[in-house]
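Every protein chain except one is present and positioned as in the full complex.
Chains: A and B, in written order; residue numbering restarts at 1 for each.
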Amino acid sequence: MSRPLLQVRGLRTVFDTRAGRVCAVDGVDVTVEPGECLGVVGESGSGKSVTFASVMGLIRPPGRIEAGEILFDGVDLRQLSRRQMQAVRGRDIAMTMQDALTALNPALTVGTQIAEMLEAHDDELPRGGPARARAIRARAVEMLGLVGIPSPDDRLKQYPHEFSGGMRQRIMIAIALASKPRLLIADEPTTALDVTIQAQVLELIDDIRARLGMSVVLITHDLGVVAQHCDRVIVMYAGQVVEEGPTAAVIGSPRHPYTRGLLASIPRPALRGQPIRPIEGQVPELIDLPPQCRFHARCPEAGPDCLRPIEMRRVGPGRQVRCIRTPAEAGP
Amino acid sequence: MTGALLQVEGLSKTYVGRMSLVGRLLGRRPTAVRAVSDVSLDIERGEILGLIGESGCGKSTLGRAILRLHEPSAGRVTFDGTDVTALSPAAMTAMRRRMQIIFQDPYASLNPRRTVADIVGLPLQLHGLASGRAAQRETVAEMLEKVGLKAGQIDRYPHQFSGGQRQRIGIARALISRPDFVVCDEPVSALDVSIQAQIIQLLQDLKREFALTYLFISHDISVIGYLADRVAVMYLGEIVEQGPVEAVLSRPRHPYTQSLLSAVPKVEATARTDRVRLTGDLPSPLNPPSGCKFHTRCPLAIDICRRSAPHRETVGQGHDAACHRLHEGLSITDGGSAA
Partner (left out) sequence: MSFASDARAPADSLFRRNLRAFAANRLAFGSAIVVLIFVVMAVFAPWIAPHDPAATDLFRRLQPPAWMEGGDWAFPLGCDALGRDILSRIIYGARISIFIGVAVILVATVVGILAGLAAGYLRGWVDIVISRIVDILLGFPYLIFAIGLMAMMGPGLANIILVMAYKEWVIPCRVVRGETLAVRELEYVEAARAVGASDRHIMLREILPNILSPVLVVATIRMADVIILEAALSFLGLGVQPPTASWGAMVADGRAFILESWWVSTFPGVAILLLVLAINVASQGLRDAFDPRFSE
């Protein structure tokens, strides 16, 4: 296989709060191959958003990246200057936020916001003059058309509040895609949307990924979304990756007790009448956590030997699990 | 139907916009939003009726109109033989002991300046259900244990709890006056998956223990499919299909229900191809479409759909739907490919 597009190694991001040092991301490794769609699953506080905010260089004090390498196409993003990072952000890597209404500037028209992105990052545009303005406009119309907004010509002049929630999410994707990034990080792109709209937006992302050949990281709490749209998945819990592998394999035969619990927690019409088996308890507070399995307090299989640092172990082709209860390389 | 604990007949809720003086002088009509329009449904004692729909469809308004938290504009709600809509304010206050609600947002629904003892104890105090402060505290403490909190947490403030725990406090408040009927307004939508499962389990256990009847409002078909006995599907203020949950989920008759079901991403690996894509967004309720309100997004829409609104027709045992093309036996997947 060729070189991975994004390779994060040993990332640790902490927030210094009055109550103590919150280790939101602790030793996370992520690899994104060219053209693949990686699902990142976890509940609130799992560190999934902070991990990718770190990749984007969006961590502000009191937060800081304490350790780790973030290699994008072989270049360590942590070594880049602020200026260089700005160029990478937007042109090579784009991110869409969960809440499109607050992420878009309410005072600027949609057309202006797309144009700004193109101005900053598109090097193929003609230099200066009306030709450039025309080219930018044409590209903006093209982008809105690409994300399926009807009569894009007229809608360029409209403001974000004039669009519905699903449309705004599409516009944010259009802005993110304007510079033809090689990696799109979509942070909960559909959480705020209704199911029928959610299906449209996810299919749009699939479609564009296939057409532009970019890689997508889909951050979500919804295993159903991952099952239908992602090639590989990583499951995060309390700031760590606990399981990683091909989507079908992870969902079909989860190896980590947390993944199993998560899957068992999803209410399904097929399970009517049977009690669901929720994971008891809550996510631990991330302040000054002892070096041991972070799930052990909620884990039905935990024992005294879980009270030590647990490393990720290979348990199958492309599969890794952070649990000592799972037999290594089990089965074919 | 007899034996229904709650009967809703022709319930409507219209919000009328405020008029400016100038507008009034110019004789303009105030803007009116018909959030719920002519809804009828029955809820049997001891059952869970799931109410499903997308945001803005009026499902929360319907739940609140039933409890008269938002005064209905028209229609009647009969609860255990009493016409609730005709009750005087004082009688309605007394009736609230028996009809309760659990809210969606565990952060907004608890007063940040009051302790758990105050919040959960309030219904006891208002309805004179406890003799004295000590007895009230004791009852609250018992209720806290029942919803999975510790009695020792009684003097804490809401911000000292996590989202799931706060939802438990909201449940304790709703159930402490021993109601018969509870509107659960998206009680798990704001929670993480693992916490969501805990709360669903809790709601089921408490239903059994207190012999409750739920109107369970949700946008999540999986939750409704797992929990509810019957389901009603709402679109733009109207109920377009209702029936036993197995029947509606396995043989949805209304094209909207069909599209809703096919849009849900399922964990079980399924072929992606049989999915129907609804085009367009929910129309504005300020300016609802003519005829069948779904026709703007319906792949099966024909001329009549634009002109006249369909009536609900029976399609099976306790199963009815409102669609002009009901008897053609079409499914949106065939229609979609034909179009």
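Following the convention adopted for this analysis, a residue touches a chain if its C-beta (ideal position, glycine included) is under 8 Å from a C-beta of that chain, and two chains touch if they have at least 3 such contacts.
Every value quoted in this text rests on a predicted model; they were computed, and no experiment measured them.
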| item | value |
| --- | --- |
| Omitted-chain contact residue, chosen from B:L110, B:I154 or B:L282 | B:L110 |
| Full-complex contact with the absent chain, from B:S162, B:Q201 or B:S331 | B:S162 |
| Contact residue for the chain not shown (choose from A:L58, A:L101 or A:A120) | A:L58 |
| Listed residues B:L62, B:I101 or B:A117, member touching the removed chain | B:I101 |
| Where the missing chain touches chain B, by residue | 64, 67, 69, 93-94, 96-97, 100-101, 103-105, 108-114, 122-123, 126-127, 156-157, 159-160, 162, 170, 173-174, 177 |
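The working rule: only the chains that are shown with their structure count from here on.
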| item | value |
| --- | --- |
| CA centroid of chain A to CA centroid of chain B, Å | 32 |
| Chain A residues touching chain B - in the complex, by the definition given at the top | 43-44, 164, 166-167, 194-200, 202-203, 221-225, 227-229, 248, 251-252, 261-269, 271-272, 275-280, 282-283 |
| List of chain B residues in touch with chain A within their complex | 54-55, 162, 164-165, 192-198, 200-201, 204, 219, 221-223, 225-227, 245, 249, 259-260, 262-270, 272, 275, 277-278, 281-282 |
